[in-house]
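Of the protein chains in this complex, all but one are displayed in their positions.
Each chain gets a letter, A, B and C, in the order it is written, and its residues are counted from 1.
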Amino acid sequence: MWTLTGFKFILAIVGAVAGAVLLLAILHQASHQVKRTLTIALTFIGGLFYFLEFFIPPDPKTEEAVLFGWSLTQAAEVVGNATLVIGGFTFLLGVFSLVHIHGNNVRRRRPGWSYSLAFFAAFLVMTVFAFWKDWQTWFGGPAAPAWVNDQNLAHAAMPQDVYTLLFEGLVRNLDATMFSILAFYIVSAAYRAFRIRSGEAAVLMVVALVLMMGQVPLGMALTNWIPSDGPWSGLRIESLSQYVLTAINAPVQRAIGFGLGLGALAMAMRIWLSLERGTYFGQEV
Amino acid sequence: MRGQRRLPLEQIIGRIDRRLVYAGLFLITLAPLVGRWALPLYVTPPPKMLADTINALPQDKLVFISSNWDAGTQAENRPQMTVLVRHLIRRRLKFASISIGAPNAPQLANAAIEQAIQLEKVPWVYGQDWVNLGYKLATEPWLRSFVRQIPEAVKEDWKGTPVDQIPVMRGVQKFGPDGQASMLIDITGSATIDGWYRYLSPTGVKLGLGCTAVMAPEQYPFLDSGQLSGLLTGMKGAAEYEQIIGAQGFGTTAMAGQSFAHLYILILIILGNLSLVLGWLERRRRRR
Amino acid sequence: MSDRLPDSHRPLVPSDRTRPAGPPDYVRVGMPSPPWWAVVIVLLLLAGAFFFGPHYYRTADYWKTFATGRTVVFVLSLVILVAILRARRGGRAFVRRIPGLTAIDEAVGRATEMGRPITFSLGLGGLDIITLQALAIALHVVRLAIRFGTRVILTTIDPTLYAVADEAVHEAYTAAGRPESFNRDDVRFLSDRQFAYASAMVGLMHREQVASNFMFGQFFAESLILAEAGNQVGAIQVAGTPTTTQIPFFVAACDYTIIGDEYYAATAYLTREPVLSGSLVGQDRAKMLLLAVILLGISLVTVLTLIGSPQSLQWVKDLAGLFTNAK
Partner (left out) sequence: MTSPFSFGGAVIWLGALATLALYSVLYRENPIYRFAEHIFLGLATAMGLYMTWKTVLYPTWYKELVAGHWAWILTLVAGGMYYTIYSKRLVWMSRLVMMTMMGLSAGLGFRGFFGTYMKQIGASFKPLVVMQHTAAGGVDVGGSVFASFTNILFLATMVCVMTYFFFSFEQKNRPIRRTASAGRWLMMIAFGAMFGSTVMARLSLFIGRLTFLFQDWIHLIRS
């Protein structure tokens, strides 16, 4: 029933879409009260599904949680995939947002509109070549020419195509550069922030310095005169940093984590039971 | 008069323009790289273990290098790769490089290997003494068959030459005690080592790892359990290894860069605090 | 620019005393919610599954690996839920002062005075609990800003979240009686790639010369990029994230940092809505319970070490195992 072919398949598709649209059309006529109740009910059912999937004990043999003959574990996989797919369909919304902003910039000739043109150019070129490259694998049809998708194994390391040029040449380097800007920012942040304005700032600074020095040879040289296997070896700067990380950093992270976990748990329950009223959509549905 | 002079000093060292700070960092990190400066290093146990393992390898077996890094982690992984290959060449161990992590890894691996050969000034011939097997998509079945029957999983090198025409690969069948491959060293910027733990550890073959500094803490348990026969942690690991085999290279100079940059930050922090103290003294002087 | 300021602006004294008691107007007109019958349904379903379920529910092994973990989660959830439902029936709870959060009003007020926009980054999360909490804080900021006619540019990395945020902000404008002021371009999907998002935020903050910058949600390496960029344009910055490893960078570069589960206390603190402060009471109780369990575990293990763990006390040793082996 869930797998159909040929004419039946088309009929099922059309039927499903038509049915869904009809249902929505009927609901559209309903009162606010009905829509509101429906929304709350759906939120509840959505949460209930994963709640049960977690709390119903699984069969030790199959490791599947079964409720009234339904395998929740298997269903969870389908639900997970469906969530992923529905999320995937929203990507165009993101694209709309960008196109809206940059389209307006170009149309109204706002200052800097030429940069928006660059955005469109990059977006279009990359989209065309990325999809062209794999089009045949997905939908069949003629293969993309070699300069779009070079599949010669001899070039395996660096296919000589436009997509690779854009990806390896631009995207990867832009990514890496933006990431590496952190090196500069971590220096300027340290210079500005690590000043002994208060006791807390002093502690922050001293510990950060010890840890920094514990990582590089120059810092290790400071305490290298302490023998590495005597009773005092713990005072070597690298051992000291390790000790701070395991004996103080770890419990702090754990304690903060417990609080965060409970906070998230409470938040999850408030959303699930629609107790977060007015937070997201205040007045009416 | 003196007060006027002191006030600007406090201001100057307390509010260095961030561009100057950035330019300083740029120069101070670049200088050791260009000038090939080196600072003495202290060798920690994990790289030493790796060197000892390689020193104990039998001469007649092949060493596999799983080279899984690309441009993103180049700074940490490339010096590891180069220094390990140099050690292998010094010990006259033949090796094969294979990539499962990134499609353009074979090219980077090749460049690193050729550089190592050049540095060692030994005629180490492609095909005779080493081979680059290119990029393979490492699905679970592929990993399994690679460990059991190497020729099944690897049919040709990265340029498309069939494996049976490559002398160094002749007779190489499998991993394990009765196999022809004695060790695999994973040099990686991603989670490729997990696959090797799963499939290679059970064969009893030695497994070495060179990874980025961020990944290293998670690997210590495997070092304890003996699944790893040695570990290089980022740039520092490469530098220590260079120290062990006595071959100064990029790792050592890069660590000099790291050291100078750290020192630079230290000086900046001291300057910032000095200005705070000076300002405080100044205010106290005025109040009197 | 400054002509958009309301006359009486000397706003938002961030002290607890001047804040009106009880929930603000916009939370009163909320949706009705179904807690009691929901709890009944859930409990009935669970009870049914347990009592009419298969035999393996009653084996010791099952209790060892499965039931402890579920019981802990269930009890903690119940403690929180009971506190929420009690608070709903009236009474408002005390919330202690959280310095970083009082700064939110200050930051909005400053943007209003300067006539410059505010940026609010929702971090790298999608439609998950953490980011929904960030969105709740964002909506509080947006509602404040609407009152003073200040622009808030909300940026996201996830298209689904973008849709929700866009709709919620639109709704906030409608609720405030100013649907026409809603500018669709102020809720933005920037990119779904971490560093493309970061580069766009850097450009955005520089170009708009923002007066205040908020960062709430999940942040990773880009945290410091955003915070330093905000610092360079001289924005007042308030940040909060449950990604604890990024807190140090926010502490170094921001004016106020929300640490740990202050992040989840934020909405309760800002709105003083009974449900939320009740939830906070519940969280505190759950935390105490957790602390008690841990202290009990510690004392048992310590006693065991001191008396040299005889065979007859093996079950005490297993107690810790109940937690670590839970599946």
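Definition applied: a contact is a pair of C-beta atoms (placed from the backbone, for glycine too) under 8 Å apart; a residue touches a chain by one contact, two chains touch by 3 or more.
Predicted, not measured: the structure shown is a model, and the values here were computed from it.
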item: Chains in view touching the one left out; value: A, B, C
item: Option from C:79, C:132 or C:175 whose C-beta touches the chain left out; value: C:132
item: Of A:66, A:144, A:220 or A:264, the residue in touch with the unshown chain; value: A:264
item: Interface residues of chain B (partner: the chain not displayed); value: 19, 22, 25, 29-30, 33-34, 36, 71-76, 78, 115, 212-214, 234-236, 250, 254, 257-258, 261-262, 265
item: Where the unshown chain meets chain C, residue by residue; value: 69-70, 72-73, 76-77, 93-96, 98, 127-129, 132, 160, 163-164, 166-167, 170, 190-193, 196, 199-200, 202-203, 206-207, 244-245, 247-249, 251-252, 259-262, 265, 268-269, 277, 280-281, 283-284, 287, 290-291, 293-295, 297-298, 300-302, 304-306, 319-326
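Quick note on the criterion: only the chains that are shown with their structure count from here on.
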item: Chain contact graph, described as a line, ring, star, complete graph or other shape; value: line
item: Most widely separated chain from chain A, with each centre as the mean of CA atoms; value: B
item: Rounded Å distance between chain B and chain C, as computed from the means of their C-alpha atoms; value: 40
item: Centre distance in Å when chain A and chain C are each reduced to the mean of their C-alpha atoms; value: 18
item: Residues of chain A whose C-beta touches two or more other chains; value: 175, 188, 190, 192, 194
item: Contacts with 2+ other chains: residues of chain C; value: none
item: Touching residues on chain C, where the partner in the complex is chain A; value: 26-35, 38, 41-42, 45-46, 49-50, 53-54, 56-57, 61-62, 66-67, 70, 73-74, 76-77, 80-81, 84, 88, 126-127, 129-130, 132-133, 135-136, 139, 158-160, 162-164, 166-168, 171-172, 174-175, 184-185, 187-190, 192-196, 198-199, 207, 221, 224-225, 227-228, 231, 242, 244-245, 248-249, 251-253, 259-261, 263-265, 267, 273, 275-276, 279-280, 282-283, 286-287, 290
item: List of chain A residues in touch with chain C within their complex; value: 36, 39-41, 44, 48, 51-52, 54-60, 67, 87, 90-95, 97-98, 100-101, 104, 112, 174-175, 178-179, 181-182, 185-186, 188-190, 192-194, 204, 208, 253, 256-260, 262-271, 273-283, 285
item: Of chain A, residues touching chain B in the complex; value: 153-154, 156-158, 168, 172-173, 175-176, 183-184, 187-188, 190-192, 194-197, 205, 209, 212-213, 215-221, 224
